[in-house]
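Only one protein chain is missing; all other protein chains are in place.
Labels run A and B following the written order; every chain starts at residue 1.
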Amino acid sequence: MGRAITFRSVAEMPPLAISLDDISHNKTGSWRYLRPVYRNKIPPCRAGCPAGNDIPRWLALVAEGRLTEAWKTIRENNPFPGITGRVCAHPCEAYCNRKEFDEPIAIAALERHVADEAFALHDEPPSGERRREKIAIVGSGPAGLSCAYFLAKQNYPVTIYEAESQPGGMLRLGIPSYRLPRDVIDKEIDDIVRLGVEIKTGYRVGRDIDLERLWASYDALFIATGAYRSRPLGIPGEELPGVLAGLDVLKAINTGRKISLGERVLVIGGGNTAMDAARTALRLGARVTVIYRRTRAEMPAIPEEIAQAEAEGVEFLFLAAPQKIERVHGRLRVHLIRMQLGEPDKSGRRRPVPLPNSEFVLEADALLKAIGEDPDLDFLAEELETSEGIVIHNERGRLSRAGIFLGGDARTGPSTVVEAIADGKAASKAIQRYLRSPSRTASALLPERFAPEKIKLNTSYFAHQARVPVLELPPEERQHGFAEVKAPLWLEDAIVEAQRCFSCGVCNACDNCRVFCPDVAISRVNGLYHVNLEYCKGCGICAAECPRGCIDLIEEGR
Amino acid sequence: MNRANFVLPEIELMSSGHLGCQGCGGALAMRYVLKALGEKTVIVLPACCWTIIAGPFPYSTLKVPVLHTAFETAAVAASGVRAALDIQGDTETTVVAWAGDGGTVDIGLQSLSGAAERNENILYICYDNEAYMNTGIQRSGATPRFAWTTTTPEKNPKAERKKDIVAIMAAHRIPYTATATIAYPDDLIRKVQKAKSLQGMKFLHILAPCPPGWRIASEDAIKIARLAVQARVFPLYEIEDGERYTLNAPHEREIIPAEEYFKLQGRFAHLGPQEREQMQQEIERNWARLQRLVQMKAPSDDGA
Partner (left out) sequence: MAIRTQSLHPHPSPLPTREREQSYSKVITGNHAVSYGALLARVQVISAYPITPQTQVVELLSEFCANGTLHAKFIKVESEHSAMAALIGAASAGARAFTATSAHGLALMHEMLHWAAGARLPIVMANINRAMGPPWSVWTDQNDSLSQRDTGWMQIYCESNQEVLDTVLQAYRVAERVSLPAMLVLDAFVLSHTAEAVEIPSQSLVDQYLPPYRAGYKLDVSDPHAFGGLAPPDVYMELRYQIQKAHEAALGEFARADEEFERLFGRRYGLIESYYADDAELIVVTSGTVTSTARDVIDELRAEGHRVGLLKIRLFRPFPIELVRQALMPAKKIAVIDRNIGFGVGGIFAQEIKSALYNAPVRPALFGFVAGLGGRDITPEVLREIVDYAETHQEPEDLIWVGVKT
């Protein structure tokens, strides 16, 4: 087959014009000036995920009902799908290409679904020999745990030193159980312990053990102590009884202590701590008003949480700030002033400025401060340059001494769980690089972010379909307890939802390219596609009809 | 689970190395048709682009028997092949007459009509690239109104509407008439397989974009075919016994203005707003007519 035939004499010829072979000797690849090249791309969802979650890949598995494999795939980049599936702000969804088409994929809900379904599953401990180099991690929040997870998977012996009596950091102390049930935290931490990670609770570094001792006993250190110091309001009356740090209230409740706040509670702030403090106070029976100096649009809290708080009955007072607190007849009298938005500040948000002569007063039984937290890095004083009391650390998370790395909220200030996970993962890599060549000073921690790539979708192959709704407990039922607010998905819904994913830039073997090639030049072997350049004429149809932009056309001879 | 958008028979009876242009819709159409029919197929090929695509002596693009024949004889030469196979006891092999639009709606219409009237047990497929492409883009009866061709230059584009060959075939009351395009290969293959399962004359009209002839980018060949359906320029439907009309699934998706279809094609570049509007109205009239036909109830006592 595929011979070129030449007749040297009429005797070699058939008596009539009859074919003697197929046309495949004719190598039409020489006609081509554009060459199709398969190249998977980073989809925007993945680029939007600080942990670099390989979303389309595990969504494809969910779509096929292969949940165990989906769970394993998520955990290649994120050890906490049960946690992030519940509390992550899911920036991935904000970038999801599907939102231009109809609605973004419910990535977070699916992630939670996968984790829930995998509740009984655990990682196999890594095979092979344990490495000699030992690593100590300070702090067992998501940053520290994530770093431990990735190192343990590479067979490093890891020990975590945690000041509190239980591991988990803000996951356990900050985030209330109505959003993140404790058994989920326990399960996902347990998964890490099963990998051989040792967690020593009740060790506050700087108090129970000092840094120098750790440094002497370990080959590398990762500091992930979070941001716990509640910022002061800086107004008179702040020290009065009844004026509390929101975070302390959450900590108390989350560690099972009983606390009474009275009937009327004001919360100052607009972030996650403020929301959770308000919703917790509400659950303790108070009428709650959140006071925020900007507008709703500027609130740093996760929008979903604001909506949930509102649904539960939390009141909001925007463009107002406290100026003074007094205690009168056992109650608090809070003096406030109206604000207006002025010029944008460094963060790009418009700076609130007081509106003259707009003072007013509110009375309350308790006032919860929740305007932010700062890291407490006193125990690191040696390693840090300070300037005017503000901690300055190496931008890239490595401290002045090679081999000690800083990450999570401790590096960035209050941030998010997924950023902490990303930092932990980046730290694990930086540590491994450092251990391989300790002299290299350039070992950086900065999480590698995937740059989103231009992906030309062909949406003709996608049908419009509504996003699966995530059900919530009715607000009346939420007000009086700490039961989980968000309901899980049904398996059927999860599959249907996962099938909505376009798999942007990631070949999912839809076969379009092979189906539409007019030159039969595309083949598929074990799910991988191959262009036969001997025949491909470079028409470009395969690239145009790939629904997810996995094929580039490049100029020949370049 | 299979994530394939289209699950087509794996069999490949068209060889790489063929002489179709980049992005040739006609080549792709043949590939699908042979996937649907399999090895027990004879292709009868009158003069058309496929004469060239099929390969020069002593080669063949197709791995089934091919009979080249004169321009106007596809249907009748196929009738002859059919008769010869039947008399030799082979009633299983599908005999396909595969002709261009010119070979179908113009020069070959007489022999096509004859074969249809005799209800020959053949499958006649017209791959419609809307002009005489083999000879260098001259107008045919299937060229759409206002389109540029080398014999209908921009200054004097085709004034007449496209000949409605499907209506002509339906009027012969043959068992099966259908339209298809390369953009919906599953639909196309289903129709070919249905045709194969029926006795008597079957007619399939496949819209097959021609990148050089339509002045489109080769990678847009599928897109154009899809837009033709979405804009209802080329509706997908089936007709049984010339009277039971069925519209096909792709029309359940959204309808787009014909302008989306025209604007990608150089052969319509010279159209002014008035002509474009006229075309849109014509499309809507045709669509309304098709809707009426779909709703038409076939008289049950007919056929006596």
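Heads up, the rule we're going with is that a residue touches a chain if its C-beta (ideal position, glycine included) is under 8 Å from a C-beta of that chain, and two chains touch if they have at least 3 such contacts.
In this text the structure is predicted, and so the values were computed from the model without any measurement.
Contacts of the undrawn chain with the visible chains, over the full complex, involve A, B. For the options A:Pro15, A:Gly128 or A:Gly527, the residue in contact with the chain missing from this view is A:Pro15. Checked against the hidden chain, the listed residues B:Gly23, B:Gly55 or B:Pro185 yield one contact partner: B:Gly55. The chain not shown here touches subunit A at positions 7, 10, 13-20. As for the chain not pictured, it touches subunit B at residues 39-42, 44, 51-52, 54-70, 72-73, 76-89, 93, 110-111, 113-114, 117-118.
Methods note: only the chains that are shown with their structure count from here on.
Per-chain Cα centroids separate subunit A from subunit B by 52 Å. On subunit B, the positions that touch subunit A within their shared complex are 1, 3-8, 12, 14-20, 22-25, 27-28, 31, 55, 57-61, 63, 66, 182, 185, 211, 217-223, 226, 253.
Contact residues of subunit A toward subunit B in the complex are 2, 5, 14, 17-28, 31, 60, 63-65, 460-461, 463, 508-512, 515-516, 518-521, 532, 534-535, 537-541, 543-545, 547, 553.
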